[in-house]
Each structure stands twice: as C-alpha cells, then as structure tokens.
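The next block holds one structure in the form of structure tokens; read it before the comments.
The excerpt is restricted to a subset of chains, each kept in its original location.
For reference, chains read A and B in written order, and residue numbers begin at 1 within each chain.
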Amino acid sequence: MKSQFVEELKPGHTVKEIFLLTRKTRKDKKGGGSYTLLEFTDRSGSIDGIAWETLSADLKTVESGDFVFVEGTVNEYNERTEIMLSAIAKTPEKEVDPTDFIARSDEDLDQVMEEITTLIRQITNPHLARLTGLFISDKALIKKFRLAPAAKKVHHAYLGGLAVHTRNMMRLAAGMTSVYPATDRDLLLAGAFLHDIGKTHEYEYQKKIDLTTRGRMLGHIVIGYEMVESRISEVLDFPEDLKLKLLHIIVSHHGEFEWGSPTLPLFPEALIIHFLDNLDAKHEMMNDLLKKYKGTLRQWSDYHPFLEREIYLGEGS
Amino acid sequence: MKSQFVEELKPGHTVKEIFLLTRKTRKDKKGGGSYTLLEFTDRSGSIDGIAWETLSADLKTVESGDFVFVEGTVNEYNERTEIMLSAIAKTPEKEVDPTDFIARSDEDLDQVMEEITTLIRQITNPHLARLTGLFISDKALIKKFRLAPAAKKVHHAYLGGLAVHTRNMMRLAAGMTSVYPATDRDLLLAGAFLHDIGKTHEYEYQKKIDLTTRGRMLGHIVIGYEMVESRISEVLDFPEDLKLKLLHIIVSHHGEFEWGSPTLPLFPEALIIHFLDNLDAKHEMMNDLLKKYKGTLRQWSDYHPFLEREIYLGEGS
C-alpha cells in the first residue's frame, strides 16, 4: 500500500510516491520556452503538478493513464496546492496495488471471505456442498471475487463490494428459515453465494471500475449461469431438479421483466433471493449517505439520483 | 365452533347445525304446488338444500344472507348431494363464531399473539416500549387485531391474516440488526408491529371479508397514522424525532408512489419495513400455491393472476 495519499499532501511536503497520471499538457511560456502541467490521482483524490523543461526527456516516457513514480515538493500557488516535480518515471501495473487507486470497502475483506466460507460450510445438502466447495477452493476465482466490485456506481461500487454484498445476502438468507420454515436453507445459502458470481467477469478494476466488454455484451446473469452450469457438471449425480432450481435463481434474481430478468422467480427461494438482493442494494445506498454526512449538522442529504429522494439523516446527526 | 361442516356431509347423515343461507329460490312443480331450493355455506364450502311446502311458514322468516339453524338429512340426487330439510330457523349473528364461516389461519392465533407480545417486550427504548404497551394492552383492539385479515384477497386474506403477517414481519425485522448493525432494532420492531394497524378498521369480517366504508374512503395508511399519532400523545415526552420516524414508517410502507404511498421511505428502517412487507405478501402467495397443490403430482400451479406467473411446485411434489 502507498504511504502518501493525495488528500494528505500539504505545502512543504516532500513527495516520493506512485500515482496515476491523469493529465499531461505542455504549455508555452510567455517569454519563450515551455512547461508541463500534470495531474496525479489516487483513491483519495487528485492534485496538480508542474514540471519544467529540464524533465522533458522523462516526461516523454509517460502518458496519461500510466502509473508513475513521482518525486518533488508540494507548493501552494494561486491558492492551489501543486507538486513541483523533480523526477518522474513509469511504474509497471503489476507493482501497483489496485486498492491504492480505487476506493475499497472499509471492512476487513479477509474476515468477510471467512464469514462467507463459514456460511458455505453450513450447507448440508451434499451436492450443493460439493458445488460451492468447488467455487470456494478455486483460488484464482476467489482472489477475483474478494476484490470485485458489485457495481460500477450507485451501490457497492468499490473493491470488495461483491464480497460484502454476497456476505450480507448470505446472512439474510440464513435467517429466512426461522420465518419461512418450508424454505430450503441450503438452496438459499448457495443461491445467495452464487447469484452474482458472474460479476467476477463483468467488471475490471485495475485503475478504475469499469465493465468488461464481455460483461457489457452478455451481462452477469448469463455469465454466472455459464459458470455455475459448467461447475455443476463436475459434481457427480447432481440432481436435475436441484440444478434447475439453482440455475433458475441466478437467471431470475433481477426479479421483474422490466429489469432485464429472462424469467420471473418461480418458487419461494428464488423470490427471497431477488428481494434480499434488492433490499441490500437500496439499503447500502441509504447507508452510504448516512456515513457520508455523519458528523455534519445536516438533517437531510442531497438528492440521490438513483433513489430519487433526499435521505433523512436524523436530528443533529 | 360448529361440529358439522359442509365438506364432511355425506348421504345418510343427519344435520343439526348453523349455516349461512346463500340462496333461496321458490320453484313451481310441474304437477302444481311448489318447493324451495336453498344453498347453505360455511368456510368449508356450499351444499344445496331442498324444502317442501310444509316448511313454507318457516322459510318466510329467513333470507339469503342470514345465519340459519338447519335440521334435515343428506340425500344424493342426480349425482349431487343435498340436504332434505325438516326444520329451519334464523340464528342471531352474535351467536355465530366468524371462524366457522370465513377461512382462518391454520396457525394457533393465541400463540401468534404471544410471540408478537414477546417481541414487543424486547423493545428497550422506553417511549416505544410504552407506546406499543398501550396498544397491546388495549383488549378491544387486540381482539380485533387477532382475527383481522390482512387483505380481502390475494394474500393473508383469512381470519388471523393480519396477526400472522405482523408476526412474520416482526421476526424478520428482529433479525435485521445482525446484518445492518446501524439500524435501530426497537424502531424496526415497533414499525413492523404497527405498520398495518389501520387494517383493524379497514376490514369487516363477520360473514365474509370486505372493506369497510371508512377503509375504502381513507385507506389503512391514513387510519393507521391516526391511531398511532393519537396514542403517541398519551406517552409522556415522546421525542419529536422518534415520533416523526415511526409515523413515517406507517405512511411510507407501500414504498413507491405508484402503489399509493404518500411519501417514499426516507431512512433505512422505513426502507426495510417496506421490503419485508412486500416480501411477506409475495411469499405468502407462493406458499399458498405450494400448500394447495401438495400431494398432487403436478409440477406447475395454475396461473396466479396477481403474481402473473405459474409457480414451480417441484418434481413429484
């Protein structure tokens, strides 16, 4: 992890750190000669930079969109803070920790994954236990799953968002049989765990969260269907009825045709997964606003364009 | 409770029981004279009846819509079962137990009410505790609450439906803080208990479930608001902020403007109550179908007009 973040840089600081270069513009000086204006970004924000002609050879080796290692000092000029550069060089992407550059969950993701694993171990149906075991023991997939976002924006749109959302869903799903005793707890747990598994391939999140081309073209419902269908075929004697039910949960979890769901939920466990998915997404939007305004004296948040309302923050929150 | 129900009557039985008279038609016999065709109904179904001219004086004292005490024997005629009457007389409504005539929950309603009471006792906030205590100790109200339906049709449309729905909501609400620790468990419990309290005045259910005129004109949201607002004024120093939040939960629990909600849910507890309300209603519709077809060999239910789908009943259900 980086030791210097943009939001902490104050006039007088010495900078030696990796940033994402997000602008590079060469400017002519009035009296002849030139200088270069830059912008450096990490997950905490952006800061301007300026480099004189002495660095022009180095500047030619870096482009907007590169990760760069920067040396310099922080100045204040015209009421704006900027880095006066003394050195700049490209950094290979593989040396960069994405959580330095994209906001990530403030929960401990190892603990989130552990809780997911614990809940999976509660599954008693041998076929569902074996199937979910195949997923949880696929290290490459779980590495992606642990950091994947659950959305590009609006809710759980940060590293670890998918894991946190899945963990919430599984906790909620696990409690359902105490109210609806006829429902199948194993199927609820497996469905909650796998309903969004396609998002591991729907998003990319090295420099910023974006949809992959495959994600845009097929969507996480179809990708997830394929991932689960393919793994089921590795489980001996997986019952056909159970297979259809689990795949149906993935295919129907958007719940309504107008939200692009190829089918409507057709039995109680599918209905429950759809509702919990929707609840957890909307709850997260509200909770984000409550956290954002915490400590201010405001009673009401700004307008939230997706929820289409302002949120009540409470009296003297 | 009645000891003879329509569905149990077989040819040869002697009948001495109260029914709801649902048809009375005088017919001319071909060879002169007349007879009267009747229909008797209770919560288990309807059966035809026939009475000869000898009973005509008694028949004049009863009308369709009356509760009647009937004596006679069960015959089979033209492949249909019917009661041959020997006596009929009107029964006062107050002597009738509505659960004999309208389907009621197959749960033990005393136990349901006990669970609701137990959950209310878990409320630690003193103002909410006192407020819910006022409701739970209002015997006339609780008597209505215990038997009220939660709807005229579609879901929980039976005696005790409101209590069962409320109990389900409270159970679900009680579990929310384990997933969303920042939410207020007391407010969730009180909100779940009171969100539909207006339905005690929205429905009448002596002979059949129907909306009251007040229920149609104002709706249970406004009626419930008034009931809770009025009781809050009896609690000393009920905090204004808490009052607004609790009343808001009642006012917003339909969740979307297009479902006639005067406001949208504006904080997490209101959002959760809305979602759980919706989930419990839809789950009940599906569960009703599963129970209805249990033991048949069907894989799919008939089309459900409200859910707009057939429900998967499982393989060899």
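Of note:
The working rule: a residue touches a chain if its C-beta (ideal position, glycine included) is under 8 Å from a C-beta of that chain, and two chains touch if they have at least 3 such contacts.
Not measured: the values here are computed from a predicted model.
Note on stoichiometry: the full complex in this file contains 6 copies of its one protein sequence, with 2 placed in the shown coordinates.
What we mean here is this: only the chains that are shown with their structure count from here on.
If you average the Cα atoms of chain A and of chain B, the two centres end up 45 Å apart.
Contact residues on chain A toward chain B in their complex (touch as defined above): 168, 171-172, 175, 178-180, 182, 240-241, 245, 248, 264, 266-268, 271-272, 275, 278-279, 282-283, 286-287, 290, 307-315.
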